[in-house]
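The complex appears here minus one protein chain, its other protein chains still in place.
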Amino acid sequence: MPQIAYLGPPGTFTEQATRLLTKGFDAELVPYETVPMALAAVRAGDVLAAGVPVENSVEGSVPATLDALTTGEPLVAVQEAVLPVQFDLLGKPGTALTEIGTVASHPHALAQVRGWLAANLPDARTQATSSTAAAAAAAAAGEFDAAISAPVALEYYPSLERLAGELADVRDAVTRFLLVRRPGVPPEPTGADRTSVCAVISDEVGTLTEMLAELSLRGINISRIESRPLRDRFGEYRFFLDFDGHVADARIGDALTALRRRCSVVRFLGSYPKADRSPASVRPSASEQAFQSAAKWLEDLRAGRLA
Amino acid sequence: MPQIAYLGPPGTFTEQATRLLTKGFDAELVPYETVPMALAAVRAGDVLAAGVPVENSVEGSVPATLDALTTGEPLVAVQEAVLPVQFDLLGKPGTALTEIGTVASHPHALAQVRGWLAANLPDARTQATSSTAAAAAAAAAGEFDAAISAPVALEYYPSLERLAGELADVRDAVTRFLLVRRPGVPPEPTGADRTSVCAVISDEVGTLTEMLAELSLRGINISRIESRPLRDRFGEYRFFLDFDGHVADARIGDALTALRRRCSVVRFLGSYPKADRSPASVRPSASEQAFQSAAKWLEDLRAGRLA
Amino acid sequence: MPQIAYLGPPGTFTEQATRLLTKGFDAELVPYETVPMALAAVRAGDVLAAGVPVENSVEGSVPATLDALTTGEPLVAVQEAVLPVQFDLLGKPGTALTEIGTVASHPHALAQVRGWLAANLPDARTQATSSTAAAAAAAAAGEFDAAISAPVALEYYPSLERLAGELADVRDAVTRFLLVRRPGVPPEPTGADRTSVCAVISDEVGTLTEMLAELSLRGINISRIESRPLRDRFGEYRFFLDFDGHVADARIGDALTALRRRCSVVRFLGSYPKADRSPASVRPSASEQAFQSAAKWLEDLRAGRLA
Partner (left out) sequence: MPQIAYLGPPGTFTEQATRLLTKGFDAELVPYETVPMALAAVRAGDVLAAGVPVENSVEGSVPATLDALTTGEPLVAVQEAVLPVQFDLLGKPGTALTEIGTVASHPHALAQVRGWLAANLPDARTQATSSTAAAAAAAAAGEFDAAISAPVALEYYPSLERLAGELADVRDAVTRFLLVRRPGVPPEPTGADRTSVCAVISDEVGTLTEMLAELSLRGINISRIESRPLRDRFGEYRFFLDFDGHVADARIGDALTALRRRCSVVRFLGSYPKADRSPASVRPSASEQAFQSAAKWLEDLRAGRLA
């Protein structure tokens, strides 16, 4: 059975996302201690793929993921998952909130439920753990009265019970995960795909604007952009771009070659179905048909067969 | 012997330009009364090509040429010539300026030497003719004392003499001519080529800017732009563009397909050597090599052969 | 009574246009032999203003007008007129077409009715005159059987009759004229104005695109663009731009200062009511209110009064 890596331990948001990312695919999920370690396992061929957080992660450091993704051998994303940031309070069955003296979780999770804690467990002492699942494990082991965990943790610690839910102070936050593997033929286009790239450009005024114009002139919708400093290359910086469409689409292929011609480095990070399955809107001037008929026209011009 | 049309009569700027345009090519030059008539002869196959003014013409109405070029069967330019706007005063040999009572020329030529006439022939009466060559013919026939003509006219009217030269009030003006023929394989790229197109776009704010961005993002230098109203299509207008490069060049082909995808109409008006032979400057990101290697990269991405 | 210059003689398209341009204004129209002479008279203060052709003129050379407009002391347009290119055949009353052996006109007019002549006066001999009005004068004087003239010519030569109308081979062509004067407070904005400028920019790739972006980003609709070579400045070229809006409008003033900062030279050629009175469409983000409230916001930011 193929193995899929994820940022462990079991019972975290990343595990939950990796299950989603591999749904319908018979694989064994294998936890790794860090994202770079999970990616190294993919690169080494120890596992088939890895589920990693790429945006607004609770437990994983996203900048570290992005850096690991773009350093070393190429990896490409083939699947996307988006999870609501939802925390549960787990403890021994029947525990009343008033009985809780200690509560554990990952520091970021603790920060994100601060308001709920102040209102509901004003006197509880908080304790950091290395993950939300580690908190559940410790609660199950009796080290703490309660844990703040991803809902999925309950499956791993059946001796615990959900004492409260929807603890996050901010509603509607989400985290985004990708399933990455070694390069291969991209997944089939679905009409509702996203493409991710990382590009290095000079920091001259206007270069970034021109890069984005290469996308917008082809009617391509940018869904995410993030620049990241490059310490080792003076006068350049790196940015991550996600946009609607698939490398197999004419407009996307055309835009990618434009980026490739103009950037010092372009790393293709994959084309994959969008988690929300919302179909890309394609302008008539950027349709497959428009690209084909323009290519045919150019061929005719060059051959002197202009009608 | 193949025939080449031009805006007649013989002895005009257009004839002079058409000689230049067909230099080294054994052809008979055939005068036509109007540019549309010359172009009609090309379209009908009566002549092989036609020399026509396209910018700042002395005798031919450039808007009329542009309209005739873009209405009806396609024609493409294959050669360019640029002439200085230089007028001579022609008359019977030995005529003193003080003896000149009447001077003839095309009204535009008369307007362009007005200052010289006021200074040198203040009392002469001017008379319009249908061309600068017609003026020379009439002067040769004794109808006028002098003619203001293109230098080439002297060849046709050897009974005349150049009484004065460099009459134009404005120094350094030039006119531009193209040799146009029916579509065929374009002339070989020389590295110093120009491409002309006529495109119809919607008049929405920003559309023209985006069209020009399609060129500038590919490092293409625009040498001329001129918009022309379109009476019969509400909300659209037409513009003429000349830019450095050849349809066979990767960056030009790529830009042309972009215009083709986005404009209601794009008419290719030819790729031809520039009269001044100044080589196009090509950015590294727009070189043939850059386009080829980007295309290869995309092919590899799509096939999963990404290294 | 104030005097207004125009490209003469009386009875031409330019005179007809200049009447329109000065409608409701009590002025004496004074013909000049050339456009540069008419403009010189304005600059010298001999006349108050001049009516000049600026686009697709039948008799006047538009490039020469544009050059004269942008060389020497500044002039600004205050009024616009657009005339259909409409030709009449004028001759002695009762003349039958079959009786016409000679027909005179300006060479450009002759070229534009070539098809009509071939169909209706196949045997007539054509003769050039310096203007369409000069043809009418000569016909009135009995020098030719007929003249091809602007409809207005009939007023000046009442001994002639309209023998035929609508002679132009191309339907719907128009010419455009401006009334120009020395700088002064521009006409009041009407909501349906046009602004004209002439700018000199470097010919680096992208500069023109950026100039147009300065307009389109402010929601300004370009109605005409025309580049003109600059012989005396290497690596630069000049272009004429007409766009919707008035110098008094916030978005236009803002765009003009952007051009001014970025171009070697910007010559303001006036803000004036559009001939067709079609109101400018203004985006919410480019409204007077939007500019005012953004300026107020910036003032508050700078003063630390940010709410």
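Which chain is which? They are A, B and C, in the order written, and residues in each are numbered from 1.
Everything below uses one rule, namely that contacts are C-beta pairs under 8 Å (C-beta built on N, C-alpha and C of every residue); 3 or more make two chains touch, one makes a residue touch a chain.
Nothing here was measured: the structure is a model prediction, and the numbers come from that model.
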item	value
Displayed partners of the chain not shown (whole complex)	A, C
Among A:10, A:219 or A:253, residue touching the chain not depicted	A:219
Hidden partner chain, touching residue among A:203, A:236 or A:300	A:203
Per the touch definition above, residue among A:111, A:185 or A:303 touching the missing chain	A:111
Listed residues C:24, C:45, C:142 or C:184, member touching the removed chain	C:184
Residue ranges of chain C at the interface with the undisplayed chain	74, 76, 183-186, 210, 213-214, 217, 247-248, 253, 256-258, 260-262, 268, 285-286, 290-291, 293-295, 297-298, 301-307
Footprint left on chain A by the chain that the document does not show	33-37, 56, 59, 61, 63-64, 67, 106-108, 110-112, 114, 126-131, 134, 169-174, 203, 205-206, 208-209, 212-213, 215-216, 219-227, 229, 231-232, 239, 283
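The rule we apply is simple: only the chains that are shown with their structure count from here on.
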item	value
Same or different contact residues where chain B meets its copy chain A, judged by the half mark	same
Dominant chain pairing [most C-beta pairs in contact]	B-C
Centre-of-Cα separation between chain C and chain A, whole angstrom	59
Centre-of-Cα separation between chain C and chain B, whole angstrom	23
Inter-chain centre distance, chain A versus chain B - centres from mean C-alpha coordinates, in Å	57
Sites on chain A at which at least two other chains make contact	none
